[in-house]
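Excluded from the complex is one protein chain; the other protein chains are retained at their positions.
In order of appearance the chains are A, B and C, and numbering begins at 1 in each one.
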Amino acid sequence: MEIGLNHYLVLATILFGIGLYGVMRRKNLLMLFFATEILLNSVNIGFAAISHYYADLTGQMFAFFVIAIAASEVAVGLGLLIVWYKRHNSIDLDEMSVMRG
Amino acid sequence: MDVAYLIATVVKIVIILLVFSALAGFGTYFERKVLAFMQRRLGPMYVGPYGLLQIAADGIKLFTKEDIIPANVVKPIFKIAPVITAATAFMAAAAIPFMPSFTIGGYEVKPIVSDINVGLLYIFGVMGVGLYGPLLGGMASANKWSIISAARSAAVFISYEVVTGLSILAPVMMVGSLSLIDFNNWQIENGWIVMYQPLAFILFWIAAFAETGRTPFHLVANDHEIIDGFGTEYSGMRWGLFFIGEYANMFFISFVIPLIFLGGFGEGTFVDGLLFFGKMAFFFFFFLWTRAAWPDVRPDQLMWLCWKVLMPLAVINVVITGIVMM
Amino acid sequence: MFEAISFYLFSFLVIASFWVAVTTSQALYALTALAAGMILISGFYFTLGADFLGAIQIIVYSGAVLALYAFGMMFFDTTREVKEKKPNKAIVTTLAVLAAVLTVAIVAAPIVSQNIVALYPSVESVGNTQQIGVVLFTKYLVPFEVAAVMLLVAMIAGIVLAGKKMDISLTKLSESEIEKQNAEELV
Partner (left out) sequence: MEKYLYIALFAPLVSSLFSALFTAQKKKQFVGVIASLLIFTAFASSTVLLVHILNGGEPIHVTLMTWMATGGLNIPFGFVVDEVSVVMMMVVTLVSTVVHIYSNGYMDHDKSFNRFFAWLSAFVFSMMVLVMSDNYAGLFIGWEGVGLCSWGLIGFWYNKESATWAANEAFIMNRIADLGMLIGLFLVYWNTGTLQYEEAFAAFPGLDHATLVWIGIFLFIGAMGKSAQFPLHTWLADAMEGPTPVSALIHAATMVTAGVYLVIRSHPLYDLIPNVGLFIASLGAFVAIFAASMALVNRDMKRIIAYSTLSQLGYMFAAAGLGAYWVALFHLMAHAFFKALLFLGAGNVMHAMHDELDPFKMGALKEKMKWTWIMMTIASFALAGVFPLAGFYSKDAILEVGFVEHHYIIYTVLLVTAGLTAFYSFRLVALIFHGEDRYTLFGIHPHEAYKFMLWAMSPLLILAIIAGAFQHTFFELVEEALNAVHYHIHSHVTLWIMIIGTQAFVLASIFYAYKKYARKGIKVPDGTSETEQSFLYKLLYNQYYIPYFYDEYFVKPYRELSSIFWKKVDLKVVDATVDGIAKVLYSTGSATRGMQSGNLSTMLRWMVVGLVVLLMIAVAVGLAARYSAELSQFLAGLGV
């Protein structure tokens, strides 16, 4: 049984769907971040697979940049989260509806 | 061919698992002995000749002791955390060549489970994953000391991974490969890397103490501060797994340091092999020696050392290496 | 054969762990499952010949990103049960499934009609890491530098946001000084 590109793409899509489901369902900001990581990773799988099946490194490059973005997202996101938590003692999304700090 | 490859791989895995599990036990024995001698006492003496069977006694005790799981812990996580520690240590061993390759009955055996071309990165990645043992164990334990220990371990691992990675970068640049076998072969031709990269060697060595959580960086489970840290709530074989993981890690690091910096097993002659094990033994001994000779440092000193001393040094080292190579 | 087995095994494991990560109400489960999923994903990369990407996946995601999250969890007191309001499950599920199916339709369409052309075909004789190095420092040099600057900025932002009073070491202070510090903070 040959594993083709479509197998990987379907897998990536399923993971992406799971990530989207998490993004929409989660109310806790930290959990929401988890879901976004899933989204990013699903895309990375797609990139890597295409890169492999077309013998082209561009896909992997994009995967690297996605990882870099994820890393900076964590740094800034967690920083903001800590600041928010210090002020409001909660990281529930439903309570984050006020724009004013 | 495929079947032979499969069989060979399985055999290698089994050997590594058995040998290093046993070595972990011996490691505790050695440690006790070394510490005792350094403190002018005898250490374990009663069980067997020179207390050698003490290992067996300890093993029996650990295996038979009741596996206590406190009421408030997050059970599945609590249960798998020690396994992670032990498993990642052995997973890292997959990319370490322990010996030069040899031939048995016309079949060439490479004493390495998988020579992937990002071997070094893989080793450090998997060792980094070993962080999850203390981390999850501490967080699942429902115990203040454990949580503090988990936080400390997260901080130490993340910080010192930077130093490890940066210090190893300069040798990697020189060799042009991430495979440890390539490192070995390069050093046959050009001499030991430690001659070119003494600073990287020292930095890596220091970082190795942090990666394995040994004294003087033993703050993760410092007895006098936080009892036993992440291990406080564990007992029996689960606690034993943490132990095995720690000692296995020490052994593997002791293999890796000579492989990278001190010529490895060279051309693979018998003398070279002996010499290699000698180097490994020295580094393992050095872990114990340090424990006997050095006090622990505080967490903030540790962070200070990492970010304000070691990391800048490592970066400078990489830059200088780059300039020289150009 | 091996490839198929490993693909289906890893797929099952990854999907399962990610599913646990998004559905469980126990934060520790989510963290553990996510970390497991990340490591398992690197398995795909190794099978796909992207060794370097796999190693980076393990080091960066599992080693750094999730460790940071774990660190955050200790701050936020979410190591136990996370209480969340549950939105309408049907809508959420439908939307997610629709989006996924449509994405795969779009992504698959050009592949089916064979109009992707390799821009930087990989050379078999050189290792993956070396190829990546070559491409990264030629074609993608500018994005690489931009990413580097972005990481630096993110690091500084993270430190500034989270690290108030980093220069004060409580361990070095005496008991009375700490109390003074606390009193000031309350004001």
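Operating definition for what follows: a contact is a pair of C-beta atoms (placed from the backbone, for glycine too) under 8 Å apart; a residue touches a chain by one contact, two chains touch by 3 or more.
These figures come from a predicted structure and were not determined experimentally.
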Partners of the unshown chain among those that are drawn: A, C
Residue among A:Leu5, A:Val66, A:Leu80 or A:Leu93 that touches the chain left out of view: A:Leu93
Which of A:Ile3, A:Leu20, A:Val43 or A:Ala68 contacts the chain that the document leaves out: A:Leu20
Residue numbers in subunit C that touch the chain omitted from display: 87, 91-92, 95-96, 98-99, 102-103, 105-106, 109, 113
Positions on subunit A contacted by the hidden chain, ascending: 20, 23-24, 26-27, 29, 32, 93-94, 96-99
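Following the convention adopted for this analysis, only the chains that are shown with their structure count from here on.
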Graph class of chain-chain contacts, one of line, ring, star, complete, other: line
Rounded Å distance, subunit A centre to subunit C centre (Cα mean): 6
Gap in Å, rounded to a whole number, between the CA centres of subunit C and subunit B: 26
Multi-partner residues of subunit C (at least 2 other chains): 31, 52, 56, 64, 68, 71, 73
Of all residues in subunit B, the ones touching two or more other chains: none
Residue ranges of subunit A in contact with subunit C within the complex: 1-3, 5-11, 13-22, 24-28, 30-31, 33-35, 37-38, 41, 44-46, 48-52, 54-58, 60-61, 63-65, 67-76, 78-83, 85, 91-92, 94
Complex contacts: residues of subunit B adjacent to subunit C: 74, 76-77, 80, 116-118, 121-122, 124-126, 128-129, 131-132, 135-136, 139-140, 147, 150-151, 154-155, 157-158, 161, 165, 176-178, 298-300
Partner subunit A, residues of subunit C touching it in the complex: 1, 3-4, 7, 11, 14-15, 18-19, 21-23, 27, 30-31, 34, 37-38, 41, 44-45, 48-50, 52-53, 56-57, 60-61, 64-65, 68-69, 71-73, 75-76, 78, 82, 84-87, 89, 92-93, 95-97, 99-101, 103-104, 107-108, 111, 116, 118-122, 131-132, 135-136, 139-140, 143, 147, 150-151, 153-155, 157-162
